[in-house]
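Here the complex is missing a single protein chain, while all its other protein chains stay put.
A and B are the chain letters, set down in written order, and residue numbers restart from 1 in every chain.
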Amino acid sequence: MSASVTTALLRGSDPTLVLVLNLCGTFVFGISGGLAGVRARLDPFGVVVLAAVVGLAGGIARDVLIGRPPATFRDWRYLAVVGGAGVVSWMAAPALRRMQPAIEVLDAAGLGLFSVTGASIALTYRLGAPEAVVLGAISGIGGGILRDLIVREIPQVLRSGLYAIPAIIGATIEVVGQRAGAHGVVVPLVGAVACFAVRVAGIRYDLSLPPRPG
Amino acid sequence: MSASVTTALLRGSDPTLVLVLNLCGTFVFGISGGLAGVRARLDPFGVVVLAAVVGLAGGIARDVLIGRPPATFRDWRYLAVVGGAGVVSWMAAPALRRMQPAIEVLDAAGLGLFSVTGASIALTYRLGAPEAVVLGAISGIGGGILRDLIVREIPQVLRSGLYAIPAIIGATIEVVGQRAGAHGVVVPLVGAVACFAVRVAGIRYDLSLPPRPG
Partner (left out) sequence: MSASVTTALLRGSDPTLVLVLNLCGTFVFGISGGLAGVRARLDPFGVVVLAAVVGLAGGIARDVLIGRPPATFRDWRYLAVVGGAGVVSWMAAPALRRMQPAIEVLDAAGLGLFSVTGASIALTYRLGAPEAVVLGAISGIGGGILRDLIVREIPQVLRSGLYAIPAIIGATIEVVGQRAGAHGVVVPLVGAVACFAVRVAGIRYDLSLPPRPG
């Protein structure tokens, strides 16, 4: 199942569930980019562009590092979703800010999903296990890094360990499971849920690793 | 004609007119990067590098997103032109600053040309219509985004709608026209001129979209 999901992803014919999940994750990342753009006082177009960058950058970086043409750029649904996320960010910014906790939970779900599917795609392209973990993590956190660079903040994900660490956990579970020969939806699900849970715990208890003293 | 121009572009054997226009656009974008470097008090080498980045980045991003090796990096004429733009920026910065209005008009012409040819190349690589519009716009505005990131400004093109909007208009005209079966130089010309006109009107009347209030 995991293998067939991956194969389907490669062929651009996502089974409906994975497609919907991927589009949801892209949308949520897009919203986080769009809201950052509103905060930075960008104009409407800038908000839409930043939503698109944040929604798509992780997957594009993953595909460029694998060495294949970026898949999301050949599927109009992803472009429609990030465009929609940008428009919604602009129109509904105040309401979305009140929903910040809910959005962070959705963002955590997107993080889990992207990290796991990114690692899985990397394995399918015959990258080694450590490379697949790194690529999975990049798929999850790449968009947020670019978002912070563009609005001129030192990337938050490099300051808060509980953003990148869950991505690495999720990707590692997927890679270890797939290498151990697991098929079916259980391993990717466990990976995504573990990532999600660690991330949500990090938000809830405001956990983060300190910078080096001195 | 449009198709043959595109085919020629793909094969790296630009017909003379398109080549000259592309090199002019690259040069003008290079100048805008070089002047930004002088303003940011970079050393001569930094000025040349920034000119090269701004002149080439849009086309490189377009080609990476399409999934082909960046074409400009296989043609020494583009490197020569951006190098020349950097040297000119360094040597003639005060004169160029006095010519700012003329340069903005040339920049608008480059924007129109790159947006249209970018969209056309994307279609030739069998990307869908919305993807081709996005890639055309990226070809036009990518260099400016990187320029502003490197000198640590929030990208202007994300603040001023009348930089990105004309790029989208030009790319859309090209894509719609080509999809409608138009051949010949008329459609790309109309697209480039429309982009140019909207951009120049935006400069002349200082039009831009406001950030979101509140």
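Criterion: a contact is a pair of C-beta atoms (placed from the backbone, for glycine too) under 8 Å apart; a residue touches a chain by one contact, two chains touch by 3 or more.
Computed from a predicted model, the values in this text were never measured in an experiment.
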Residue among B:79, B:99, B:154 or B:190 touching the omitted chain: B:79
Missing-chain contacts mapped onto subunit A: 64-68, 127-131, 134-135, 145, 149, 152, 154-155, 157-161, 164-165, 208-212, 214
Footprint left on subunit B by the chain that the document does not show: 37-38, 40-47, 49-50, 52, 60, 64, 68-70, 73-74, 76, 79-80, 90, 93-94, 149-152
